[in-house]
Each structure stands twice: as C-alpha cells, then as structure tokens.
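The following block contains the structure, expressed as structure tokens.
A protein chain is absent from this complex, but the other protein chains hold their places.
Going in written order, the chains are labelled A and B, and every chain counts its residues from 1.
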C-alpha cells in the first residue's frame, strides 16, 4: 500500500464494539500491541472489519502527540506507545520526530517550539499518543 | 467565508443519520460527488443540517492522506477522491500537494518523505482520502 500516512500498523481485528454511527475496532499488532480505531459503522461493514480480519491502520504524523512525562497522567487518547526518540528532521517551523516503541517506529510532526520545550533529542524517552478517531483502517479489496 | 482550511466544498445535505452523540451528514456537491461528515448531534441541530440545507465542508490540508494504489484496497475513511497531482510546494519538512478530482482541487500537507517514497509529481495519479470525523460543516448564520 502506497500512502502518504507516515504510520502504518498491520494487525488483526481482535474486538468490535458497535455504536449507532461509529464502531470502535481493536487491532492486535504482530508484537502483541493493541490499537484502537473509531470508524463509521458503514465503513466497518463495507471493509468486513469482524474479529479475525486482517487490517492496516494508517495514522498521519501530525495527528500524534508526544509526551515526555506520561507516567503521571492518564490520557483519553486510546493509543499510547512508549519508547525513545531515534531521529529528528528539523524544518523552519515543524520537526519530524521518530520514536521507537518495541518493534514499532512512530513518526510525529510537532512544532519546533515543542521540540525545544520538551528537550526532544535522540535517546530521550517519549510516549506517542493518538486518538482512535484519527486512525484510518484499510483492508485488501 | 474566510478560513485557513485549504479545502472547502459547497453542497446540499442529502442524508442525515442520527446517533446519540454524533450524527453523520452526507453532502452532495455541485458535481454530484458525495461527502460525509460526522458532527455532534447538538451541532447538527444548531446548524439546521436537515436534508436540503446548503452547507460548506471545511477540511484542513494536514488531515488528508494521499494514496497512489487505492484500487487494491478499501479504506474506512468515507471520503475518497481520485485524480492527479497538479502542483507541489516543497518546504524543509512538509510539502503541499494539490490533487484535482473532477471539478475539485484538494490540497494535502504531507511529509517530504512521503512525496519521495510515493513518487508524487505533477501528473501522477493519486487518491485523496479523509475521515468524516475530520470535516467541519458551516452554514450561513
């Protein structure tokens, strides 16, 4: 799959919680991590997102928030991956920050102000969080 | 309407699917394209989003994912517009990519890495996709 979404997580649907407009889909990734996505019920049906189905979760880098003191807080964002910064690509306004968490590499776009105020640099511990509602799921046609 | 949202689609409400917290609103655009938005039920009521109402959909460029091999996959994002790249504006970290689809021009902000790995250039076929939950609807006061 060729997409501009920097983050792509392959997994198997492990739970489906249906609602009137939106369904919450849980994906279990190869390393055992769990990822939540909220999609419209119509999409869940048309993609065949039932337990056992293979799916790919797409998350754009600007949708990811980095936190450096996550231990002291609880966040409503269902997806939280803790690890360490391994690379930074700095522009005039924004920086792409790559964080490893287990086997995953997660790319976030944050403002340069955030990089400076959080002291983000290679090796710094960070948690990447993103909302289930910002995840796009894909399946083979 | 003067907004910083690069993408603005005018249309008429053609369907409303109500939920407890969120409603799904379908807009039919001038060219016959259909666009889905998920808004809170309270917003749907206060904006008068009933079938036949005129509304404008606003979508920021960073919320759009570009896909170059969409034919092989199904995506949970309700809004998918296929066309071709017509312009690119490259910065140090991000690039603005404009895609035409029928009468529409859709602007996406993607990382430079994505531009390179997808081979995005003028004339390349691409599909712009975005979630219904990332669409803001507006009506005249």
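Criterion: a contact is a pair of C-beta atoms (placed from the backbone, for glycine too) under 8 Å apart; a residue touches a chain by one contact, two chains touch by 3 or more.
Because the structure is predicted, anything quoted here is derived from the model rather than measured.
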{"item": "Option from A:66, A:106 or A:137 whose C-beta touches the chain left out", "value": "A:66"}
{"item": "For chain A, residues in touch with the removed chain", "value": "17-20, 22-24, 36, 38, 62-63, 65-69, 71-78, 91-94, 97, 108-111, 113-115, 117-118, 120, 129, 131-134"}
{"item": "Interface with the undisplayed chain - residues on chain B", "value": "1-6, 19-22, 37-40, 42-44, 46-47, 49, 56, 58, 60-62, 89-96, 107, 109, 133-134, 136-141"}
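In this section, only the chains that are shown with their structure count from here on.
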{"item": "Separation of mean Cα positions, chain B and chain A [Å, integer]", "value": "21"}
